[in-house]
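Would you mind keeping the following structure in view while I ask a few things?
The complex appears here without one of its protein chains, the remainder shown in place.
A, B and C label the chains in the order they appear, each numbered from 1.
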Amino acid sequence: MYVRDKEGIAKRLKRLEGQIRGIAKMVEEDRYCIDILNQIEAAKGALDKVALLILEGHLKGCVKRAIKTGEEEPVIKELLEVLDKFIR
Amino acid sequence: MYVRDKEGIAKRLKRLEGQIRGIAKMVEEDRYCIDILNQIEAAKGALDKVALLILEGHLKGCVKRAIKTGEEEPVIKELLEVLDKFIR
Amino acid sequence: MYVRDKEGIAKRLKRLEGQIRGIAKMVEEDRYCIDILNQIEAAKGALDKVALLILEGHLKGCVKRAIKTGEEEPVIKELLEVLDKFIR
Partner (left out) sequence: MYVRDKEGIAKRLKRLEGQIRGIAKMVEEDRYCIDILNQIEAAKGALDKVALLILEGHLKGCVKRAIKTGEEEPVIKELLEVLDKFIR
């Protein structure tokens, strides 16, 4: 894996863990559904941001290396497969 | 909040916390980007499932009550606002 | 079907048809991929907006009627099934 800011991603994931615990607490306390849904949406956004940072690293690392060595076909194929999941 | 299976949601969120820690570990260990992205997508799916369970409870609880008492306009408005975020 | 502004939805769909033809023209003219992708994203946004208007009508029409007559279980079930597709 090649990412610009591994520490930054670790911090985001730590914060996200806290968000998930926060959502669990809201459920436990029977908080208003819409407020819980908004927190779930915020957690999804945080996950998407981490995904984009990993994608950036992948493009600048593995994909770049594969293209430079002429072996990009399988690497692009698997990248499109994971993008298919994210986009749909 | 009104949900059919509060304990089930709590378990899902506990598992999701573990998934987030798992993703952090993969980043820490420089695991292959595509594998990390697939785990992030799985965590998003788990969040979506919790959201749907909360939505079910909201429709069967708050939305139903509001319609029965003729005060559904603001409740439907805020439901559509949160659905707008989830759908987009 | 019960929607507030049927004509407005018809106009949105007419415009969307034009957007799709526009995307086809861009592909035909070998326009830059990123520009085409941005137009596709805009068309998805337009589709989502129509979906939300239909959802609004459904909540204020069919779901409301079903709750008033005490027959909401199957109606809420199928609503959650379609929301599952949109959210994921």
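We adopt the following convention: contacts are C-beta pairs under 8 Å (C-beta built on N, C-alpha and C of every residue); 3 or more make two chains touch, one makes a residue touch a chain.
Note that this is a predicted model, so its numbers are computed, not measured.
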Neighbouring shown chains of the undisplayed chain, as defined at the top: A, C
Contacts of chain A with the missing chain: which residues? 45, 48, 51-52, 55-56, 59-60, 63-64, 67-68, 72, 76, 79-80, 83-84, 86-88
By the contact criterion defined above, which parts of chain C meet the unshown chain? Give residue numbers in ascending order. 1-3, 6, 9-10, 13-14, 16-17, 20-21, 23-24, 27-28, 30-34, 36-38, 40-41, 43-44, 47-48, 50-51, 54-55, 57-58, 61-62, 78-79, 82, 85-86
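As a working rule, only the chains that are shown with their structure count from here on.
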Expressed in whole Å, how far the mean CA point of chain A lies from that of chain B is 16
At what distance in angstrom does the C-alpha mean of chain C lie from that of chain B? 21
Rounded to the nearest Å, the gap between Cα centres of chain A and chain C is 26
Mind pulling the chain C residues that touch 2 or more other chains? 88
